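Complex shown without one protein chain; remaining protein chains in place.
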Amino acid sequence: MTPGSRRRLVLAGGAIVVLCGFGFLLYGGIGENLVYFLTPSELLARGERAYDTPVRLGGQVLPGSVRWDAEALDLRFRLTDGTQTLVVRSTGAPPQMFREGIGVVVEGRYREGGVFESTNLMVKHSNEYRPPAPGERPQDLYRTLLGEERS
Amino acid sequence: MPGSFVPAVVSRRRYQILGIIALAALVGAELLGLSASPPDRDMGHLQKIMYVHVPAAWSAFLAFFVVFIGSVLYLWKREERYDLLAAAAAEVALVLTALTLALGSIWGRPTWGVWWTWDPRLTTTAILLVMTVGYLALRSFVDEPDRRARWSAAVGILASLNVLVVYKSVQWWRTLHQVQSSPSTVDPAYALGLRLNALAFLLVLVYFILLRYRAARLERLVEAQAEARELAQGEELHV
Amino acid sequence: MSEWRFIVAAYGLTWVVLVAYAIRLQVRLRRLERQLGANGNGAEATP
Partner (left out) sequence: MGLPREAGRVAAVAWKDLTAERRTKANFNAVVFLAALILFLFGFALGPDAEALRAAAAGALWLTVLFSGVLAFNHSYQVELESGALEALLLYPGDHRSIFLGKLIANLVFVLLVEAIVLPLAAVLYHLPLLRPFPGLAGVLLLGTVGFVTLGTFYAAIASRVRAREVLLPLLLFPMLVPVLLAAVEATGALLAGDPMKESGGWIRLLLIFDVIFFVASFFAFEYVIEE
């Protein structure tokens, strides 16, 4: 074996090791540690350990569950991932896109009373862009909740 | 100049014409996007920020692709022009990546509710930005052209591979940033504006890279002249 | 309306960045060309 071909062989071997490493990272499911937020099911599955530790929680705002107290800037709603549902309490005005049925991510702590106290509420927009259906105005969709605040 | 990718003799005026065309295309595409797209169901008019944020991101990706190609070609062929091309594209990529992040921040504030969050897409993009700064800093600190080219090619390949991670981050990990849109998720009312703006940004990208490449070539000529002068002076002293 | 503030900021920022970078490149090129011309003449004039 000539030195050149041996060198190429070693290089190819190195490249294969690196590629296998990347493949393992991507498809070995190890990257699942890197979640930006937990779902309500995952949080509840932690049981008592979930209490009082700072986490991000993501899901959908359950339609019909939003209670907004404009005086106290106090917002309560139920957050669902389809199987489990949690009560979220948030202070401060939500982003203007906040509405029932939209995806949100909240940062905060889950308290023993069964309420998730959020210090930061973020709206997760889907990758869909659609104009409103005939007869509805976009403002009606996201301002029904906070209409009087924002005019 | 033998083996020149862009002849050094092209007058600056030709680049100016390309620049004017690119910026005019951008004006046209933006006006069309702004006037012709209806408010989005969720975002209202804020959807229009898409026409600058997304094309900026796409053209930044393309610029990193040029960095990758230039760096690999340099290590393979060892011709200076590939190194200069990679360097030119890297600076443009830095500008566009920074713009993308800033525009995303402006878009994120009213839609998500925050200027910044530690979401994988945002974080990997910020890392990419810092890597690009490192690449350019390395270039500016090494004086010997051959060494500079070799080292920055190695660093440039690593940095530009990170683009894949940025692009796929929204699919690999659960993120706040939405996954890539596709024609099936974007209403035709918005797709046309997005495509035209992307095209205009592509022209701007080509204009920037060509201009910066020419500057890189001229810089090398100036360096070579200075070296030759020093050499001549040294010989005079010896005589 | 408040949403337009963000749209104006986004488009304004885009233009500021793109135009500023284009001008910077042009200025840099002009300086290099001048430098190259001056050096060339200078080198020929000295001997």
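As written, the chain order gives the labels A, B and C, with residue 1 at the start of each chain.
As a convention for this text, a residue touches a chain if its C-beta (ideal position, glycine included) is under 8 Å from a C-beta of that chain, and two chains touch if they have at least 3 such contacts.
It should be emphasised that the depicted structure is a prediction, and the values quoted were computed from it without experimental measurement.
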| item | value |
| --- | --- |
| Chains in view touching the one left out | A, B |
| From B:18, B:98 or B:142, residue that would touch the chain that is not displayed | B:142 |
| Contacting the left-out chain in the complete assembly, out of B:21, B:34, B:75 or B:164 | B:75 |
| Sole residue of B:69, B:127, B:164 or B:179 that reaches the chain not shown, by the stated touch rule | B:127 |
| Hidden-chain contact residue, picked from the options B:109, B:150 or B:168 | B:150 |
| Residue ranges of chain A at the interface with the undisplayed chain | 11, 14, 17-18, 21-22, 24-25, 30, 32-34, 46, 49 |
| Contact set of chain B toward the excluded chain (per top definition) | 75, 123, 127, 130-131, 133-134, 137-138, 141-142, 147, 150-151, 153-155, 158 |
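Basically, only the chains that are shown with their structure count from here on.
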| item | value |
| --- | --- |
| Centre-to-centre distance between chain C and chain A (centres being mean Cα positions), rounded to whole Å | 42 |
| Multi-chain contact sites of chain B, meaning residues that touch two or more partners | 44, 110 |
| Chain C residues counted as touching two or more neighbouring chains | 2-3 |
| Of all residues in chain B, those that touch chain C in their complex | 12, 15-16, 19, 23, 26, 30, 44-46, 48-49, 52-53, 56, 95, 98-99, 102-103, 106-107, 109-110, 204, 207-208, 211-212, 214-215, 218-219, 221-222, 225-226, 228-229, 232 |
| Partner chain B, residues of chain A touching it in the complex | 26, 31, 34-37, 58, 94-99, 102, 105, 120-133, 138-139, 141-142 |
| Contact footprint of chain B on chain C as seen in their complex | 1-4, 6-7, 9-11, 13-14, 17-19, 21-22, 25-26, 28-30, 32-33, 35-36, 39-40, 43 |
